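Here the complex is missing a single protein chain, while all its other protein chains stay put.
After this line comes chain A, so read on.
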Amino acid sequence: MPVYLDHAATTPVFPDVAAAMSAQRDRVGNASSLHTAGRAARRVVEESRERLAGVLGARPSEVVFTSGGTESDNLAVAGVYRARRDADPRRRRLLVSAIEHHAVLDCVQALVDREGAEVDWLPCDAEGIVQVADVRAAIAEDPQSVALVSVMWANNEVGTVQDVAAIAAEAHAHGIPMHTDAVQAVGHLPVDFLASGVDLLTLTGHKVGGPIGSGALLVRREQDVVPLVYGGGQERQIRSGTLDTVGILGLSLAVEASVGMLPVEGPRLCRLRDDLIEGAMGLGYDIRPGGVWRPGDWASRSAGNAHLLVPGCEGDSLLYLLDAAGVECSTGSACQAGVPQPSHVLLAMGLSEREARGALRLTLGHTSTGADVEAVLAALPAALDRARRAAGVA
């Protein structure tokens, strides 16, 4: 069996969740239909909504079900930008961290290219943390012109956790809404929508043991959002389309389960993560973790994220060599035509392009064990030797 250390890409579905979804899949019923079968489906959807809201500190009416993280991010960024701009044409400035997922970055860029938006990319420090003072300064330049602030809760590459509550407070001081991409935070860190103060929060099912293709955007009730798709007016007119009863059920059960496990699972994964990082650093290849890392602490860095910077190696060579050795992981950065590009996150942290190419993202999850950590530490030296040689010739 290969060692799967790419849980930040996607993590196995919980068996209980899969069983509940299978049972629901056998039942007919459109949640918008008025007959008995429709009402039964609607009940599953609404109970799922209440379940999800309940464990995330939101009200049920604040849950908008979507197809996943990318749609939720696009809906939040484009939907709020268009609503704010339409209400006041001056509000065209987007304050967005430079280390966002491409679902936010590329949506912002499209709004800049096609819809008159302006963007101020908020920097991060060498440890991958966005400074609240930088957000404050960017707002202060011209508070009236800001449409939206968007800063992710936990970074998908290096696992660094942002102070979203403090950033939301800065935005709210000027009446500016705040969105956070919490795809890598929900189920991995304590997340309370109301207490965080954010106005919109993105989450997805398949990072927490739920199905791929099911996610949600939490939207504060008073927040205007222009829809991306039009149709039957489901989900507060914000997101039309027949409700995916099975996916929504799976999503809500998985979020509930992962949030429930967190007090035990968080410290457990944090120990495995620390063993992995410390073990890799001890191999003698000048390996260091990318992003802030304090042993025993999973408030500043996601418990399951072991991101390693490996000098003198190409991440894609390491990826191949580890895959051949039965270890499945990632470089953490986006691919263009299958070629890993130097990570924009690492570049924003001040690394050179060369340094950024030597990145390896190992992410732990609910199926990970100490044996997985031992296996990857055993496989690494041979892979590192070969990858170094390959970097020397090509």
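Quick note on the criterion: a contact is a pair of C-beta atoms (placed from the backbone, for glycine too) under 8 Å apart; a residue touches a chain by one contact, two chains touch by 3 or more; residues count from 1.
Here, contacts and distances are computed from a predicted model.
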Missing subunit (named according to UniProt) among the choices "Menaquinol:cytochrome c reductase cytochrome b subunit", "tRNA-specific 2-thiouridylase MnmA", "Sugar ABC transporter permease" or "General L-amino acid-binding protein": "tRNA-specific 2-thiouridylase MnmA"
Hidden-chain contact residue, picked from the options A:Val264, A:Val339 or A:Ala371: A:Val339
Sole contact to the chain not displayed, among A:Arg27, A:Arg354 or A:Arg389: A:Arg389
Touching the absent chain when the full complex is considered, from A:Thr245, A:Ser317 or A:Ser368: A:Ser317
Residue ranges of chain A at the interface with the undisplayed chain: 316-317, 319-321, 323-324, 335-339, 386-387, 389-390, 392-394
